[in-house]
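All protein chains of the complex are present and in place, except for one that has been dropped.
Letters A and B mark the chains in the order given here, with residues in each chain numbered from 1 onward.
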Amino acid sequence: MYSTLDPAGPAARNIATLWWVMLGGATFIFGLVMILLLLSFTRRKGAGGEARQLRIWVIGLGLVFPLAVLGALFACGLVIGERLLARADPEVTRVSAEARSWAWSFAYEDAPGQRTEGVLHIPAGRPVDVAITTADVIHSFWVPRLAGKLDAIPGRVNVLRIEADLPGTYRGLSAEFSGAGYGGFTFQVTAHDAAGWDAFLEDARR
Amino acid sequence: MKDLLRILIAPLVWLATFSAIYGLLGLICGHGIGGTVLGLSLPRVLLITAYALAILLQVALLAVLYHPRLASRSGFVRFVSRITGWVGLVATGYALFPATVSSVCL
């Protein structure tokens, strides 16, 4: 229901893939360290002078190995991050989300005057930019199956790109601690197919 | 005290330039500084210039730490200060690298 590992949109999918790759890499490195630790208890060991040991342990395993792995990982993260940004795009639908303790209200560029409380309507299969802000304390807009989260900060508007592959209902969470009502502070995203979206906008206009 | 400074200076300068360039980015985005020079966007030119300066500064520091007259008299301090000198240079080159490729104010 809330699982980031059951993605239903491109952003969440990218990140889920990233996670699986990182999990694989981390498991491998962890295994390597554990094996090296265990082997230290065996008698037979590659001896050699202090200088040689330094070359192996400090320079090889301590400097070069992490730098290579981390450089690659950072580059991946940078590329994926760039891809998920809310760039200008004629296809985009714009909506806005305002949080207050403890409810979300949503407005729609294509349907001025229409506001919905607790349920965000979006078209499926198209990128949507959510302009996020707050009326009181900091909150955070998060639909785990669609994309990462972005905070609602007083005095600022942050824009998050989301997209749902298929029509359906997705659960959203407010993911920044906000006091007593934080636990139950959730919302919903309803993604419509083209006809449903038109109907929603039509509905709003009436 | 001077020996301690030799060990600390390069990472310290890294910290200062790193924060300064992050501040520059904040200034550019906060005040909507835009425009172009020589066909390149002004923000990018500013950022890359600052990046290059930061690297130059680190190279200069490293040269000082390797200079026979300016380096420490203690072999140990020479060793450690040169490693931290390299740390400063590598950290500058690596951590500020996005200045050249990442999108600026998105």
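One rule holds for everything that comes next: a residue touches a chain if its C-beta (ideal position, glycine included) is under 8 Å from a C-beta of that chain, and two chains touch if they have at least 3 such contacts.
Heads up, the rule we're going with is that contacts and distances are computed from a predicted model.
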Complex member absent from the view - protein name from UniProt, among "ABC transporter ATP-binding protein", "cytochrome-c oxidase", "Putative ABC transport system permease protein" or "Fe-S cluster assembly protein SufD": "cytochrome-c oxidase"
Candidate in contact with the missing chain, chosen from A:Glu91, A:Glu109, A:Asp136 or A:Glu202: A:Asp136
Which residue of A:Glu82, A:Asp110, A:Asp165 or A:Asp193 touches the chain not shown here: A:Glu82
Subunit B, residues in touch with the chain not shown (by the definition above): 1-4, 7-8, 11-12, 14-15, 18-19, 21-23, 25-27, 29-31, 47, 74-77, 79-80, 83-84, 87, 90-91, 94-99, 102-106
Residues in subunit A touching the chain absent from view: 1-5, 11-12, 14-15, 18-19, 22, 26, 29-30, 33-34, 36-37, 39-41, 45-46, 50, 53-54, 56-58, 61-63, 65-67, 70-71, 73-74, 76-78, 80-82, 84-85, 101, 136-138, 140, 144, 147-151, 153-156, 158-159, 173, 175-183
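Keep in mind that, in the parts below, only the chains that are shown with their structure count from here on.
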Interfacial residue positions of subunit B with respect to subunit A in the complex: 94, 98, 101-103, 106
Interface residues, subunit A side, partner subunit B - complex: 71, 78, 82, 85-87
